[in-house]
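With one protein chain removed, the remaining protein chains of the complex are shown where they sit.
Each chain gets a letter, A, B and C, in the order it is written, and its residues are counted from 1.
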Amino acid sequence: MSLRQIIILITVALAVMVVLPGLGRYGAYIVYVVAIASIGALALNLLIGYCGQISFCHGGLLGVGAYAAGNIGNAGQDMVVALVGAGIVTAFVSVMIGLPALRLRGLYFAISTLAAQFILEYLFRLIEPWTHGVSGLLIQPAPFFGLDLSNDRGYAAIAVGLLVMSLIAVSRLLRTDLGRRFILIRDSEIVARGMGVNVARTKLWAFAISGFLAGMSGGLLAFTSRIAAPEAFEIALSVDYVAMIIVGGLGSLPGAVIGAGFVVLLPEVAQRIGETFGAATQTAALREMVFGLLIILFLIHEPRGLNSLASRAVRRLRRTSGPLSNNKRSSASDLEMTQARL
Amino acid sequence: MLDVSGLSVRYDSVIAALEGIDFEVGEGRIVALLGPNGAGKSTLLKAIAGMLPFEQGEIASGKAVFDGVLLNGKHPAAITRSGIALVQDGRQCFRNLSVGENLKAASFRHSKGAEDRLQLVLTYFPILEEFYARPAGVLSGGQLQMLVIGMALMIQPRLLMLDEPSLGLSPVMVQSVFEIVERLHQDLGMTVVVAEQTVPRLMEIADDVYVLSRGHSVLHAPPDEIDEDRLQSLYLS
Amino acid sequence: MRKSLVIAAFGALLASPSNAVSADINVCIWGTITGPDALVNGMSYGARDYFEYLNEAEGGIEGHKVHTVLLDGRYKLDEEQKNYRRCVSEENAVFINGWSTGAVKSLRDQIQSDAVPFMTDSHSSEVLDPKKFPYIFMAGPTYEQQILIGLRSAAKAGGKRVVIMHANNEYGRAPVEVVRKSGAIEEMGLELVDQIEFPFDTQDLTGQILRVKNIDPDLVFVQASTPQMLVVLRDAAKVGLPASLFMGNMYNISPAIPEQLGASAEGFRSIQLYADFGSDIPAMKDINKYGESNTIEKRDTYYMKGWYQGIAMSTAIRNAVKKAGGVPDDLVAFRNSVRDEMENLPSLDTGGITPVVNYANHQGPTQARISEIKGGSYTAVGEWIDAE
Partner (left out) sequence: MFVLQLAVAGIAIGSVYALIALGIVLIYKCSGVVNFAQGGYAMLGAFITYGLTSVGLPSVIALVLAIAVMGGLGALTQILVLRPMLKAPVVAVMMATLGILITFRAVCLLIWGPDQIGFPALFPIGAIELSGIFMTYNYIAAFLLSAILCAGFLAFYHYTPIGLMQRCTADNTRAALAVGIHVSNQVTIAWTASAMLAGLGGALLASLNGLSLGLSNIGLVAFPVIVLGGMTSLPGAVVAGLVLGILQAVTDGVLTPAIERFLREHTDIYSVGTLQQVIPYALLVLVLLVRPQGIFGTKESERV
């Protein structure tokens, strides 16, 4: 991410913040739900899209973050402390889940994360002292750097701010040696090993960093919904997150945000459209169907995700608008381009 | 019989593997296709057999014609049926299936006279009869090479293409592989293309030699015009 | 660029039509339209239909049309949270009717700070407290009270050993834990010999039922919704346990049980709080009248519950409108006034769906009776019992 892009990003974020007071609570709610999901999707994209470790327990990890943040917050700590704490706890759990990755590859590892998801769900219901079992952990509002921001607009500001910070941090990370090692492992573990990469340690770093971000995202979710309950972190949520990064674009930072927006907002938009004609059951069915079909269609026609579609559209615009265009670039070099942009 | 002209191949739409190759095989001839590792020999054979689309490759320009029929864009199964058998590198067979099943599988598309061909293959390769009910995975490298050539024969080809059959074999095995190629040529009048890096034995039986380097065709000559030194210099060019 | 897509999508969302502006009185309902316990969603349809009925038959409340929104919470916490925010801040609802125990519990503090009257479909004791949660109202006895009513009937019948089965969610586990820890079971002279938890989205409970069979209790009380009860009774029949051994709560009176299980549902008992659909009561006339020109989605006791909730909510709204001499412009004042009127509802006639109620306790009716499946339909056995 270039300096220019960072500036654009921050400007957009500031613009969102300026607009926020004008939004209703529902509007603000939508903003922070998308922003929080974006942080979660970013975490998962780091793992799957950049390091090639397919995970189906992201929902469970967000849950770990939520419970951790809730417990720290309820103990009277500042929200910032709670979020960082949640990040550390979740990073630890994520590394635990990642340990089998040292022995298992690809599909087998993916299925072991499926197991992790179900075991986490079970533990959420079981460990009453930390999770309050099925009742869920009620979470008291906490100050943010001492400020009282415990309302929907305040949460939106925090979430957007954190998202921008995470985006910048991850894009910086990808430029370091560690980041490059992630990509090497994704492309071929054997080649990476041949080049002297400590595959085990690098993978665990990916799990730790991804877990940290997931924990923060889950923690924010907990504070905004005032409860961390097991039903909120089930396998369906993990599936949603995988959908986000694939729809947005594997191995693409903007893709995480776009994918999160898509997956969170699409059902809502479909619902609103459905409400204008159909009965409630049909609306619900239609909304699911649109979701399922669009995912399939995207995967067939735009396997590199919405981000690639968007960047191609932008390029086409530039091409028609001025001499800066580069007509020689074939569509096949998109992948390299997206990677170069990062 | 086989006529390839101006053939260019790309992988992943960007990496050029072959540029403007002309390659001709006359009926009843043994053609040697030489070149260093990565010269594009396998790619050329795969392009003819229609296997490229399964490895992210595509024919960018040029054409391959077999007996007047255009091969471009045809499914490998159809090309196989029209009488071209490719013995791929790495001795590709079904290692979890028995030797017999391997041979049976190869004759699915050419069931007519399969029994006779099976007998023929077993006479050529008695070792296959011995291991008939055992999984192919237990065979040694040389035996595997026999099996895959046997499988190719079950297809009842008129054009047999072998991709680096000697790779990884002991000199004795290499010797017997080429003996078999020669026998096939003599007994059955089969047209054969053999791709190799460098094998003096091949020069003795070949009628025609093509040399590839870095995706380009660098030489086409009868075998007596080619010696080890000339090849080395071509490979390094 | 990256954000602009999101913002565009979200702008489109905000710009999408919201009909809230034209109506004077907004009521917002969310239930499980689709989702694991959709079988009992008649109560959401019933409440909506009552307001629609008012619009058709009486031109709304005091001449003001009521605009009702029915949303689908899908029994998912985040979806219900979203629905709540939409109801409170976008639909400007003066009364909200919401679904699951988990969601209502997580929202109880916000309901308090938003000061919006809230009718909960959940009967959890943890959201019932006129002092701590003055805006939350319930439509009958709590789950805990229902469990005690059920167990008491077992004690009366001379039973001794009881088992409680429950789903692994808030609705299932929490009330059972409260009852067990209260010691009330022992006070009745009963012994709780086992407590069995099972998955809420269960498809097969043979193992658990065999565990019950092994214990051989006098009564099994099941704290679950109808879909799980279907599994329980079906698997009980598989291993030769009679349905009469089992008892469910208010959410197990469903025609689906005798319809799908036939003879193996005979003798199953559950707690009834509201009149059956089709009973000979005044409210049924209104429902039939409404049904002449509208579809009635569910014809069961939960529809009746919803209808009754509609009566209670609308009466409070009517009283508030009357008092102010029109719909107040200030939504906050309107909500507060509705809350006050709700609390002060004088002996409310629910058209026979429940005995006459008042809402000083925020609980409405506190009476229940036991209903048993006999000859393929639910039949009341015994009189109304007061939960207290």
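One rule holds for everything that comes next: a contact is a pair of C-beta atoms (placed from the backbone, for glycine too) under 8 Å apart; a residue touches a chain by one contact, two chains touch by 3 or more.
From a predicted model like this one, the values you see are computed outputs, not experimental measurements.
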Message: With touch defined as in the header, list the contact partners of the absent chain among those displayed.
response: A, B, C
Hidden-chain contact residue, picked from the options C:N26, C:S106, C:S124 or C:N168: C:N168
Statement: Answer key for B:S5, B:S61 or B:Q92 versus the chain not shown reads B:Q92
Message: Can you tell me which of C:H67, C:R234 or C:K305 touches the chain that was removed from the display?
response: C:R234
- line: Out of C:D129, C:E259 or C:D330, the sole contact with the unshown chain comes from C:E259
Field: Missing-partner contacts on chain B, residue numbers
entry: 49, 51, 54, 56, 75-77, 80-81, 85-88, 92-97, 101, 104-106, 108-110, 148, 151-152, 154-155
Task: Name, in rising order, the residues on chain C that touch the hidden chain in the full complex.
output: 32-36, 38-39, 168, 173, 180, 194-195, 197-199, 201, 203-208, 210-211, 214, 226-227, 230-231, 234, 238-240, 256, 259-261
Query: For chain A, which residues reach the chain that was dropped from this view?
result: 48, 54, 100, 103-108, 110-112, 114-116, 118-119, 121-122, 125-126, 188-191, 235, 239, 242-243, 246, 250, 281-282, 284-289, 291-293, 295-296, 299-300, 303
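Heads up, the rule we're going with is that only the chains that are shown with their structure count from here on.
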Statement: Taking mean C-alpha coords per chain and comparing to the overall C-alpha mean, nearest is chain A
- request: Averaging only over C-alpha atoms, locate the centres of chain A and chain B and give their separation in whole Å.
  value: 50
Sequence positions of chain C contacting 2 or more other chains: none
Statement: Listed in rising order, chain A residues that touch 2 or more other chains are none
Task: Could you pull out which chain C residues touch chain A in their complex?
output: 1-7, 9-10, 12-14, 16-17, 33-34, 70-72, 74-78, 81-82, 85-86, 88-90, 102, 105-107, 109-110, 126, 168-170, 172-174
- prompt: Which chain A residues qualify as touching chain C in the complex?
  reply: 8-9, 12-13, 16, 23-27, 29-31, 33-34, 125, 133-136, 138, 152, 225-227, 229-232, 254, 257-258, 261-262, 265, 268-269, 271-273, 276, 280-281, 283-285, 306-307, 310-311, 314
